[in-house]
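My structure is below; once you've seen it, I'll send some questions.
Removed: one protein chain of the complex. Kept in place: all other protein chains.
Presenting subunit A:
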Amino acid sequence: MQLKIEENGAVRVIYVKEERLDAHNSDELKAELNRLFDSGTKDLLIDLKEVRFIDSSGLGVLVSGFKNASARQGSLKLSALQSQVKSMFELTRLHRVFDIFPTVDDALESY
């Protein structure tokens, strides 16, 4: 899975450079999130600008990361959801759980 990770102060920004976040590749994102948490990161921003398709496994990994961040008094926020991805958050009511921003810059201003 193609991921690009940037540091912005205490926030780690993870750009998912894949068209699909699904059961085939979401475990790799989960492993990367766990690696970041283990190394002391508390605040994560995941940019989904390039993701056109997400399934329940992809959503599950984001939920797992959200809970992990919350348990560490941190946060996991999301940016740049395409319309079909957004529709899956709405279908599963997860849009009420996550802080979702139009762009990475908008999200970074919220910290």
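The criterion applied here is as follows: a residue touches a chain if its C-beta (ideal position, glycine included) is under 8 Å from a C-beta of that chain, and two chains touch if they have at least 3 such contacts; residues count from 1.
Operating definition for what follows: contacts and distances are computed from a predicted model.
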Protein that the absent chain corresponds to, by UniProt name, given "ATP-binding protein", "Malonate decarboxylase beta subunit", "Acyl-CoA dehydrogenase family protein" or "Cytochrome c oxidase subunit 3": "ATP-binding protein"
Touch with the omitted chain, as defined above, among A:37, A:66 or A:101: A:66
Chain not shown, touching residues in subunit A: 20, 22-24, 53, 55-57, 59-61, 63-64, 66-67, 84, 87-88, 91-94, 96-97
